[in-house]
Structures are given as C-alpha cells and as structure tokens.
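What you see is the complex with one protein chain gone and the rest in place.
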Amino acid sequence: MTCTLGEVKQRADFIVYWGGNPAECHPRHFTKYTIMQKSKFLPRGRKDRTMVLVDIRETKSAKAADIFMQVKPGKDFELITILRALIKHQHVGDDQIAETGVTREMLDDLVQRMKSCKFGCFFFGMGLSMTRGKHMNSAALLTLAAEMNAFTKFVAMPMRGHGNVTGADVIMRWQTGYPFGITFNRGYPRYNPGEFSTVDVLVRGDCDAAFIIGADPGATMPQPAIDHLKRIPTICLDPHITHTSKLARVHITTAAQGISAPGTAYRMDELPLPLKPALKSPYPTDEDVVRRINKAISEKPFWLPEGSQPQMITAQV
Amino acid sequence: MTINLHLKQAPSVPLEAEVLSPNVMAELSNSEIRALVVYHGKRQVPLEEFFDVDGERSYELIIHGELNKVRLIGRAMSRGTVTVHGSVGMHLGALMTGGRIEVHGDASDWIGAEMKNGFIHVHGNAGGQIGAAYRGALAGMKNGTIIVDGSAGLEVGMRMRRGTIILGGPAKDFTGLQMKGGTIILQSGAEIRTGAWMNRGTIISMKPLQMMPTFAYASDFNPTFTNVYAKQLKPHGIDLPFAGSDGTYQRFAGDLSVPGKGEILVWQPA
Partner (left out) sequence: MLRITGGKIYDPANGIDGHVRDICINDRGKIVDSVDGGRTINASGMIIFPGGVDVHTHVAGGAMNFARAMTPEDHRRTQAFIRTQSRRSGLGGMAPTTFATGYLYAGMGFTTVNEAAVPVLSARHTHEELADIPIVDKATLTLMANNEIMLDQMEAGEYERAKNVVAWYIWAAKSYGVKAVNPGGVAAWKWGSDAKQMTDSIDGYNSLTPGKIVTMLATICDDLGLPHPMHLHCNNLGAPGNISTTLDTLKHLEGHRAHIAHSQYHAYGGDDWDTMCSATAQLAEYFNTHPNITTDAGAVLFGDTVTITADGPWQHLLYKLTGRKWGNLDVENETGCGIVPYTYRPSNLVNAVQWASGLELMLLIKNPWQVFLSTDHPNGGCFWRYPEIIQLLMCADFRNECIAKLPDKIKGRITLPEIDREYTLYEVATSMSAGPARALGLTQKGNLGVGCDADIVIYEEEDDVARMFSHPRYVIKAGEVVIEDGEIRETPEGREFLVKPSYAPETDEFMRPRFEDCYTMSFENYPVEIERIENPNMQECINANED
C-alpha cells in the first residue's frame, strides 16, 4: 500500500493530494518527487501525469491541479467510503453524494481515471489525518488504495510534518514492534493508542514526569496536556528556547540535529538519509545527553527489587 | 460471603489491577489477597497498599471508591460477580468469558473489549471502544451483554462479532465500526458515522440517526425479532418498541463500501 517517493517520481501517472497543501507546506514535493518530474516511463513529465486535489478550500495547490474537488468540511471519511463503494459498482444515491459537496459526474470521472491509470498514488495531509475521524480517515484512504490494487497499481502515503517523526516511528517499531503509544511499565512493550499515546497520557494526567526530545508539545498540545506538563517535573532537550523549554523544570541545550549533530533522518517514505553536520556546536548532541543520563541511571539500584519480575499480561487466562 | 475492598488512597498514576477478579481471589485467604501484586505505574506493590480488604475465599467482589485510575478490573474473569460503588478505569471486564460486573458510577474506555461472554452493566456513563477489538485484532466481543445507562464514546462495538450492547445515553462517532455481527441498541441515538464499514449485524436506534451515505434505505418494517428483544430487555428496565407499538422501523442496509450485509433500524414513532 505504500512505496518510495522515487517510485512516484518514476511511474505515478495519477496523483491525488488529499487534505494537504503541498504548494505551500511541502513546496519541493511537486518539483522533486511528483508532478513536475520527467522519467523514463513518463517522458513528458507534467503532461503525462494527472493531479487531483481534494480539500475543503481552494488553496494555492489547486492551481497546480488538473482536477480540484472541494469536499465539505468533515466529509472526507464519507467521500472516501463512497469511492470504496463506487469502485465496486455499488449504487450510492445522488442525495448522499451531494452531502459531501461533490457531484456524481465528478466521482464517476474520478473513479474512471483511478481505474484506468497505470500507477496511482494518494498523498494525504493533516487536513485528513487531524480532522474529525483522525486515524479512521487515514485508514479509509489506505483501504481505498489497497482495494484499488484489484484494478491497477495504487499506493497511499502520509505527508508527515517536519522533524524526524518518521525516524522515531521506524525505530520504535524495530525495537518494540509498535510505532507509538507504547508503555514499558511491565518491563516489555505494550501498545494501545488512546491509552498510552503521549497526548492522552498528558491530558488524563497519567504520568508523573516527562522527558521531551525534539518536540514542542507546549506549543501544539491541548491545554490540559500543557497544564499537566507544568505540574510535573518536565525535562526538555532542545537547541532552542521553545514553549516547552519555558515550562520545563530542566532545559538542556543540545546541538541541532543535522546542522551540528550527525545522525540519520527518515524521509516520509521511510528512506533513511544521513545527516552530515556542517557546523560544530559547543553543546552536546541529544544522543550524548541521553547516553550520559542512561549511564547515571545504570549506576543506581535496578528498578526492580532483586529476584522479582513483572508479570506479562497474557492475551488469555 | 463476599470480599469487600475499599480504596484507601487514589493512585497518582494508573494502577493496573487485573487481580481484582473473582477468578484470582476465589481460593485465597485474606492475607493472600492483600499480598496480591498490582502495578502502580512501573512499581509492583501489594494490593493492601491501595485497598482495605475484608473477607476471603469468595466469588463475589464488592469494590468501593473512585477507581477511575484503576485499570483491568475483572479482566478475563469467567465467573462470579464484581460490584463497584464508584467509578472505574479502562479495560473493565475485557476478555471476560463469564460472570457479571455491575458499576454504580462511570466507566472508562475498552469495557468488555474482546469479551467472550458474561454481563456488564454500567449505571453511569462509559468511554469509547465498548466491546471493541484491540488494535489490529480481527474481532471484538464474541458474545455476552453490555448495558450502559449513560452515554458512550467513540467506536462502540468496533468489529464485534456477536453479543449485545445497549446504550441508554447517546454514543459518539463510529458506533458499530466494521461490525461483523451482534446487536447494538441506541436508546438516545449517536453522533455521526454509525455503522461505518459494517459487514453484518444490527444497529437499532430509538432516535433519528445521521446515516452514512453508503447505507441505502430498504423498507419500513417491524421485524418479529424486535419483539423477542423487547421481552429479553424488559427485566433490565429497557423499553424497546416493537410490532404493536405505535410506529415502525425504517430499515437501512449497508455498508455498501464493504459491501456489507449489515442493517440499521431507526424507530419512527407514528
């Protein structure tokens, strides 16, 4: 259901941006990976590709699109679900389609184009994944892409925000099996988004300390989460002064990743890219700091009393 | 003979207490019960640190206190009863295979998740994912009954296969998401996307619903099974209208996107 951006650049002749505004938020996306590129398979570049934009308002990206579909706010899930029905020749009523803000003609045309392309790709942005329905909106588009493979090659890919979000996700997966929303309180990884995801833990006040690297929840999270961060000892590693560093009990200034600290960043399609620092920093890297903290902790008594071990919660009893 | 537990102090972080189950306590003496291990965050502490315990060797548990940070109560229990006077935390009765849980207060998310059988009654409000499948699992509750007198959160009955969920208050979005069977009864309706992607099963609503566009109006009818349901639900104090009452059900079929054979019945008073 997913692929790398290079695949898109080389082969995708049908590209849909859903709930994103690449022209303004990911300006290099067009020129580097998607519609503007020529390739062996699509020698005429832009002319060989069709681009569709689906969004609740006509952003700058609409100008670049061949087709712009304006979906009513909060109707993305419904619209994608209608598409899932239409590709299977299920009848959906005109009134029902109209509720989403588009017409049957537009959808019939879209379905026909989706089925007749050689390689289709959905990119979805925060306009889809962070609005009402959240993960189910993304799941809907991923499902539609998977189902389209009965007709032609189709993939879907999230357009992630900035920072190495993908990197964190990738590493958590190989070390714990899960991408996020993990607890280690029983000595092994357990997963339940909504229960263990950071924002939910903070909003409910379920933690009594916070350690924050490479993020600024003080600027982005809901107020109850921020209030909880203020209540508990919060430690923040950041090269800059941020909303979070201001509310934290401890702020350790670190070298900026990629500018003065080396490492690997994972691109939104999970391809790893080396970070080669151009500058030297007087500050330690995040890695240095975490290693030193780990070392200091390892010199303290082990967190479990001698001879005891937490019990795994078994699936069945 | 019962086992009475009183919460002494509110936990500062979630307390995982799957030992609060008749299956665990039924054969234990009072001192053994007090020594059972619960997890206060990552720390393992004896149950008595948080609870006063009266009684021993019983399948009947009565728990008192504001337990909203106490999770996993009655998890995987197979028989006996758990009665809570106060509120409870997540995963109440998850994976249970039998027995009865009653909460005189509010409950949180994931109550009765993936339960196989048994009965849960929450007299207050509940959270989301009632009787649901845990992330990635194919099926949610497989049998049993969950009654919530108050409201409920997101994704009630997600991927449930069999069994019944009855809500007195309104539910939030995605009620009956990807349902595979069973019945959900909504006495006060639900917000949006009810029955989304459902495959089979029945959702009955006493109040008008905003339907997904991928449900098709099929007919007005009064199936006899609502009659049967009405009789079954009467003892729980629930009045389900049925043939002979004043009105009819509008039947919607879907979700066409699957394409599924589920149905949503919406009561239309005459």
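Just so it is clear, A and B label the chains in written order, and each chain counts residues from 1 on its own.
Throughout what follows, contacts are C-beta pairs under 8 Å (C-beta built on N, C-alpha and C of every residue); 3 or more make two chains touch, one makes a residue touch a chain.
Quick caveat: nothing in here was measured; it's all calculated off a predicted structure.
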item	value
Omitted-chain contact residue, chosen from A:P189, A:G205, A:G258 or A:P277	A:P189
Residue, one of A:P27, A:G45, A:G177 or A:P305, that touches the chain absent here	A:G177
Contacts of subunit A with the absent chain, listed as residue ranges	1-7, 9-11, 32-33, 39-41, 118-119, 146, 149-150, 152-153, 155, 170-171, 173-179, 184, 186-191, 264, 266, 270-274, 302, 309-310, 312, 314-316
Subunit B, residues in touch with the chain not shown (by the definition above)	134-138
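One rule holds for everything that comes next: only the chains that are shown with their structure count from here on.
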item	value
Chain centre separation (subunit A, subunit B; CA means) in Å	32
Touching residues (chain side subunit B, partner subunit A) in the complex	12-14, 16, 18, 23, 37, 39, 41-42, 44, 69, 72, 75-76, 78, 90, 95, 109-110, 128-129, 134-135, 173-174, 177, 193, 196-197, 212-214, 216, 255-259
Contact footprint of subunit B on subunit A as seen in their complex	77-78, 81-82, 84-85, 88, 90-93, 96-97, 99-100, 132-133, 136, 184-187, 191-195, 206-208, 303-305, 308, 310-311, 313, 315-317
